[in-house]
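Let me begin by handing over the structure; questions about it come next.
All protein chains but one are shown at their positions in the complex.
Showing chain A:
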């Protein structure tokens, strides 16, 4: 029996979230007195997982799995969990992991808890804290099944170094045509942009920007901080920015280290989506904007004056600190 963790990769490289879920799996393994096995799909260099407490990697290499396919990936992880006799399976909460998780849970007859933010407690059954009501609350949730699937919220546990000696093993899951009921025809990824899910910093702007033509400075600020860009809902509804950038209760959740909100009022639906971010900065002309109550740092000022200056200052800062 070991804790199984699915460590995601992109273009052969493990993602940062993979090290976070590995750290979390190691935390659980320590609580339960067992080891950690990671399963990777088409990842090339997996050695670094040994820094985060992984004891064994099951490496799956398959052309058929070159594009993400929820059902087939769920089948891979199911077979890995059975092989390892894993009672706990840990995944991230990337869009792909969230897509796959319910399929995996049914395959394994497992209880699934999404959006977990802490290590489970084991004194009275198996309980884990998760966010609920779109980050307006936390819920202590117990899982009663023999096998458990946990989805760890991004950036909630962090990276914990924990050196281990790693063994690697090729793993050949059996996949049938039935696992490929859907065909991915094309993938349209914003190649040179940081995605909101992977970003350490998100620069978000709202209706206060007045129009899509003013996003140049938002992009530039994002460029300086290697950040992703995001927006409030009306901005994407009006077509100023793509829907995929809209954050909040009905958009994407953001749990980054730094969230800078420019010309966003801070409506409850927006704040719900970003409350898990560690540091929030607001720039708004209106000192009464509700965002000031939710932010850590605030500037009352006109974005059109503040942002260009901030870009210059940050460039200087970067130049002196790199």
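Structural remarks
To be clear about the criterion, a residue touches a chain if its C-beta (ideal position, glycine included) is under 8 Å from a C-beta of that chain, and two chains touch if they have at least 3 such contacts; residues count from 1.
Criterion: contacts and distances are computed from a predicted model.
Taken from the listed names "Electron transfer flavoprotein subunit beta", "NADH-quinone oxidoreductase subunit H", "Arabinose transporter permease" or "Glycosyltransferase family 2 protein", the protein name that UniProt assigns to the chain not shown is "Electron transfer flavoprotein subunit beta".
Of the candidate positions A:14, A:60, A:110 or A:152, contact with the unshown chain belongs to A:110. For chain A, the residues touching the chain absent from view are 67-68, 70-71, 94-96, 98-103, 105-107, 110-115, 127, 131-145, 181-190, 193-198, 201, 225, 237, 243-244, 246, 249-251, 257-258, 268-269, 272, 275, 278-279, 281-282, 292-302, 305-306, 309-310, 313-314, 317, 321.
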